[in-house]
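The complex appears here without one of its protein chains, the remainder shown in place.
Labels for the chains are A and B, by order of writing; each one numbers its residues from 1.
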Amino acid sequence: MGPTAKNCKVLVILGVLFVLLPVSGWAAPPVSIEVKTVLAATGENYLDPRLSEMARELQGLFRYTSYRLLGSDRLTLQPRQTGNVALPGNRRLQITYQGVENRRVELLLKMYKNRNSVFETSIRLNNRSSLIVGGPRYEKGYLLFNIYSAF
Amino acid sequence: MGDDQEHCNQEMLNRYVDRETSPEQMQRIELHLQRCPGCRQYVKLHGELAQRLQREVSASKQRVDFDELEQRIVSAARRRSDRWGHLREVLFSWKLVLPVAATAALALFFFTSLFQSPPPPGPSAIINSFTGRVSSVMILETPQSHHTVIWYSEEATEGNGADSKKL
Partner (left out) sequence: MSDPLDESQLVNRLRDGEEAAFVMLVRRFQARLYGLAYAMTLDREESRDIVQEVFLKAYRNINTFKGESKLSTWLHRITVNQCLNWKRRWFQRRRWYQRPLAEESEDPSAVTLSDGNTPETRLREEQLQQHYMEALQALPDKARAVYVLKELEGMSYDEIAVTLRLNRGTVSSRLHYARKRLQSALRDYQHGD
């Protein structure tokens, strides 16, 4: 029957909404992570237009004159899932998504170089926000890793 | 309209067309119609349109299988007369569906706004722990947007790996 069939559809949609909404409220949602690898250096003046916002922030902290985007990687992780990002200089960043608490994404970051562990850090990152990890020397500058997460 | 302007009253003409006038009014209008081609045309047009509508509906009715429609209606009534049918009727009534939909929309808005609201003030990231074979580590924060920065020096890892920093 026409009208009932349409009402059925409405109810199914509502049902799905009611099932999904609590799930989204109680269980940790999947998280999207983007890691941008940047080479910061002194000497020439260069700012990659894709980094203008980040560079503006960093210029208040550091005195580098050049910010060059070397690469960008995206991951989508479920809770307790681990992903890896290959970085320059035979480095690897291992990211484990541990969950969401107080609207912050809990991540465990492990940095490796030549298969050796360099550091391990546990962080709680604001949703739709980023953390910058930097310091290793690379070519004529320093590497920065901008780690952004959103759910 | 006609040559007898003072009598071209369309509302009255409508009542004449619809046989809603008194016999005296009818007589007066008929006299007027004899002299007024515009009003005659009005009456003729609406008489024809009524016929057209009746013919259109009649043609449509001929294409309907009313036995099948009857069965459909009776079956639907049977289905609805059982208990589940009644419950479904209540559940599917727009009186219920609309408030439920509105509630769902509000709930959706609430959850969405909860998760998409701007980040709270303070650093973008809180560092719970940091361990590793690094020669130095600094936790910094950018001045405007308070982005957290971990700055480390990995020289120690290239050496003997003797140093280890722990926060």
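For the reader, a short list of remarks on this structure follows.
As a convention for this text, a residue touches a chain if its C-beta (ideal position, glycine included) is under 8 Å from a C-beta of that chain, and two chains touch if they have at least 3 such contacts.
These numbers were taken from a predicted model, which means no experiment stands behind them.
Among the residues B:L31, B:L69, B:A102 or B:M138, only B:L69 touches the chain that is left out of the figure. For the chain left out of this panel, the touching residue among B:Q27, B:S81, B:T103 or B:S136 is B:S81.
Only one of B:L31, B:V57 or B:L106 touches the chain withheld from this view, namely B:V57. For chain B, the list of residues touching the undisplayed chain reads 10-11, 14-15, 18, 20, 37, 40-42, 44-46, 48-64, 66, 69-70, 72-74, 76-78, 80-81, 89, 94.
Just so we're on the same page, only the chains that are shown with their structure count from here on.
Per the touch definition, chain B reaches chain A in the complex via residues 72, 76, 88, 91-92, 97, 100-101, 104, 107-108, 111, 114-116, 119-120, 124-134, 137, 140, 142-145, 147-154, 157, 161.
The residues of chain A lying in touch with chain B in their complex are 1, 4, 7-8, 10-11, 14, 17-18, 21, 24-25, 29, 54, 56-58, 60-61, 103-104, 111, 113, 116-136, 151.
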